[in-house]
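In this view, the complex is presented without one of its protein chains, the others remaining in place.
Just so it is clear, A and B label the chains in written order, and each chain counts residues from 1 on its own.
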Amino acid sequence: MLTKRILILLPIIIFMILLQSFFWVPTYDEQVRGNPHRLEEFITASIGDAKILNPILNADSASSAIVEPVFDGLIDRDENLRFRGRLAESWTIYEEAYIYVNPQATMNGKTITLPTAVRELILNEKKKMKDPGSPLVDTLNNIKGIEIIPSHKGEKEITIPGPDKNKDGFPDPQKINVRFNAPPRLKITLNNVDQDFFQNIERILGKGYFDTFPSEDFIEILTEGQEETLSTVAPLVIPVTEHNPVIIFNLRKGVKFHDGHEFDAGDVQFTYEAIMNPKNLSPRVPDYEPIKKLEVLDNHTVKIVYKRLYQPAFGTWGMGILPEHLLNSEALRIEAEQKGEAPDEFSMRNVDFNRRPVGTGPFVFREWKSDQYIVMDRNEDYWEGAPNYKSYTYRVVPDLLTQEMEFYGGAIDNYGVQPHQVARLKKDSRYQNFSGLSFGYTYVGYNMRRELFKDKRVRKALGMAIDTDKIIRYVMFGQAERITGPFVKQTDYYDKSIQPLPFDPEGALKLLNEAGWKRNADGWLEKDGKRFAFTLMTNGGNDIRKSVLAIAQDSWKKIGIDVKTNIVEWTVFIGKHVNKGNFDALILGWSMGIDPDLYQIWHSSQTNENQLNFVGFHNEKADDLIIKIRQEYDYEKQVAYCNQLHRIIADEQPYTFLYVGKWTAVLDKKIVIKEYAESGEERIRKITPTKTGSYTFYFNKWIKLAQDPVFEME
Amino acid sequence: MFSFTIRSFFQKLVTLFFISVISFLMIYLAPGKPSQIDPLNPKFTPEDLIKFQKEFNLDKPLHVQYYLYYKNLLTGQSKSWKDNQPVLGKIFERFMNSLWLFIVGTLITWCLSFPVGMNSAIKRGSFFDRSSTFLAYVLISIPGFFFAYILIIFVVQTFNIPVIGMRTFGMTQADYIYQIMDKAWHLVLPSILGALGGIAFLSRYVRAQMLEVIHQDYIRTARSKGLSADIVYYKHGLRNALLPFVTMFGLILPGLIGGSVIIESIFAWPGMGRMFFEAIMARDYPIVLTLNFVGAVLVLIGTFISDILYMVVDPRIRL
Partner (left out) sequence: MNNQDIKELHQGLSEEVSRFTESWRIFKKNRMALWGLVIFIVFFVVAVSGLFLTGGDTPILDPAKVRLSEKLLKPLTPVDSEMINPEDWPIFGIYLLGTDDLGRDVFARMMQGAWVSLTVGFVAVGISVLIGIILGGIAGYYGTLRIKFMDVLWLILFSVSLIFLASGQNDLAMNSFLITILLILFSSIYYVLSAKGRVNVSVVKLLFFNTFTVDTLIMRFVDIMLCFPTFFLILTIIAILPPSIYNIMIVIGLTSWMGTTRFVRAEFLTLREQDFVSSARVMGISDLSIIFRHMIPNAIAPVLVSATIGIAGAILTEAGLSFLGIGVPPPHATWGNIFSDGKRFLFDAPWLTVIPGLTILVVVLSFNLFGEGLRDALNPKLRKR
């Protein structure tokens, strides 16, 4: 019966056709089936899609992951986390220090008002100084030259914090117009940046040289009704001393953008201007705000002068450099016209470039299909040599389970392993795995403004009562490490000799007894008739923090502390509790960069509402060190300061530092590093992580082989 | 026939209008704002929020927004709020993706359901009937996601083969035949799931309908006349039982949009069901409204087709 036969056979045939495709499809072991190019392609996955592929505008991790291979910065960090040059071949850092000539200064009873006189004084001292060992020798030897800037007049507008506060609690800026009559100034060029320069020079110029400088004499307030601001405004307009660190970058020649246009200093200048352009709303502005002036000295040299000492500024030049010829105002205007939009409102945030970026990096952008994938091709003309992989695909796979399954099937080359899976996947011989420590840590923070937590011994005891190793073992499945201070553990800034708090409830009780807390009849700790009780908070949506919360509460209950817990939704947590200092103790985490500048988190000036030192940590020595660190351009000195700061913080225990998470990634075993020896011969070696745990450092040298590799005995 | 078409057309236009109003109201009156104008979103400054509000016309009164939205839709200018791409373009792309799944699934379902259901009805109470009934019930009752994951675990762990998505990644430069085969393979699991569920459901109906028909006198007469079972049932019986399926057939059109959000989510199939779900979560109003609208249009077209087919198949019916 024809109908019957069709009804039955048709679907079966269709199904058979579909089923037999099974034999044509590449599997994990046979990834090359029908597709030899698979070996030259690297496929990775991410949970979220990228948003904007512009290095000065992006703010999420997916966009950053794409921006990195497409763009180059002037510098980046090498395998030891030290700076190395990329688009900049070399650089020099020196300083221009400014001193206003103080008309009221006296030296040996005589007043020296002439700038020339002051200059002579300093230069003579320099010539005289013979004996090394005196601190002044280094300072004076550091001086390269002194110039005199004659006095001049002018008008200027300056912004200061005003008396009113805006809705976030920060003071509204207020603009004041001034007329100034600046006295002569000395510009002293130093070979190296020296943050102690002025203290040392004062020894020659006479004590009090800087303190007695009358800035107010040289200023006149023009804005009506604002005369009382004179004392605040004057030192800002006429600062007696000023550090101006200078960085000169010598740029690499012969580097081309992906469209063939040659890279030069103008692109660096353009990138800076684009960041500072308010129309672009770049989130990077605070990093570049300290720049006073960026000059193009010639096609391949850039000079950047900073307003004040700020060492982290150097690291900001890892920023991807934008092609000026594609994004300048002319290009923007043309694009606005093409799209029929108003040119005034058309900024860099609206351009197509953000979806089709062009940079100088090792990979050239090819295509972006929203929520599906982004593909990049190898840059054959890359200045460092083309990478081995021909193409780099970034897949958007929102579900971790799906990523895992695709990894097993050979459709994704790597996979970030979750803590509970680490044991199973590490043992699996089909994959190679790498682990390292994250950049960040989890902690318990105590509100030091509250009576309970003011005593150092109490904070230390609270920390000793928690069995952090147990947390690491059970909550993190062993995928974390103890941490003792606020620096990244892999760097030199972190003092590895500092031991973590031992788990010692008895010792904790002893400390608490010393601080006046004794057990009462019910078993709770009591002092002056009051029970030791407080509330521990954390944010919702994080199972790990919830577990830590439960463990902490339980541990403290065992030594007689009555702790209530509270889990609050993230925005409410931050808005109503953290930002307002409205909490007893909380569990939170920081994720950070390598840079050791801790000003925002630990300086005592940052303890107001909406600022990051919400525990209220206030320690003068620490404040001092923090400022020194962010102004120190010498690596060794900076490391020394950091270690000292680490020691102080570990001793004070404003946080109980809990742990830093470990990440593990599995990679297809067939991916290896392919290098060429001088003889031109090809050599394959295993991918090994760098000292800091990063395994993707030599990514440009990776390639996939068709079968499992066999390595020569080394 | 002609007057029916005209009448029907106008009735459906009116219905469409009501649907457009209702779906518009549902979305716009709901709490929760699109993420771009959410004041709690830390990424955007207050100026950004105002700019977005203006751009999305959210500051205008409701009826103006309604008018503007539909004007945009019909002139093809509607843009998604998430990435500023034209809505119709996005929907069309996903539509093509869903289409394959839909075609394969529907073909298999509708072809196989009839023999299975009819055989069940003809041999009522036999082993075939009882086991296929039981199997059908199991397939209807199993939660879709559960079944999907079981299949996936089995296939992935045994064969180490990719099953997610529309195609295996990294195949763009393979030979054409391999690419086609690859796409075919990725169709297999999702369409098995869809087809099995569909067959289970439909074959029950076929069985029920055939049971009614089989006990009619004319069937008994035909059999006693000596006609073969196949001819009697497939030629005479099926035709008379076809009526409700004709109506159903018209209504499968909106299944294109419905797809299945769950299956598409699990297999990361970039289809319209998933797009709808994501748009709702992100409050991407243009996409949600457009999809609702398109869905309604499809349903109305479907009912129209059903009505026409109904009249064609059964001459007794005059609408």
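Keep this in mind: a residue touches a chain if its C-beta (ideal position, glycine included) is under 8 Å from a C-beta of that chain, and two chains touch if they have at least 3 such contacts.
Owing to the predicted nature of the structure, the values given are computational and were not obtained by experimental measurement.
J.: Quick one: which of A:R5, A:H420 or A:R449 touches the chain that's been left out?
T.: Residue touching the absent chain, from the options given: A:H420.
J.: Among B:F4, B:Y149, B:Y205 or B:F249, which one is in touch with the chain left out?
T.: B:Y149
J.: Hey, which of B:L13, B:M96, B:V138 or B:I177 is the one touching the hidden chain?
T.: Of these options, the touching residue for the absent chain is B:V138.
J.: Given the full complex, what residues of chain B touch the hidden partner chain?
T.: The list for chain B reads 15, 18-19, 22-23, 25-32, 61-62, 130, 133-134, 137-138, 140-146, 149-150, 153, 157, 212, 254, 257-258, 260-262, 265, 276-277, 280-281, 288, 292, 295-296, 299-300, 303.
J.: Using the touch rule from the top, list residues of chain A that touch the missing partner.
T.: These residues of chain A touch the chain that is not shown: 400-401, 404, 418, 420-421, 424, 474-475, 543, 547, 550-551.
The rule we apply is simple: only the chains that are shown with their structure count from here on.
J.: Using CA atom averages as chain centres, what separation in Å is found between chain A and chain B?
T.: 48
J.: Would you pull the chain A residues touching chain B in the complex into a rising list?
T.: For this pair, the touching residues of chain A are 1, 3-4, 6-8, 10-11, 14-15, 17-19, 21-22, 24-29, 31, 33-35, 37-38, 41, 43, 59, 281, 370-373, 393, 395, 397-399, 402, 405-406, 408-412, 571.
J.: Where on chain B does chain A make contact in their complex?
T.: For chain B paired with chain A, touching residues are 40, 43, 45, 48, 83, 85, 90, 104, 107-108, 111-112, 114-115, 152, 156-157, 159-165, 168-175, 177-178, 181-182, 184-185, 187-188, 191, 195, 228, 230-231, 234-235, 238, 265, 268, 270, 278.
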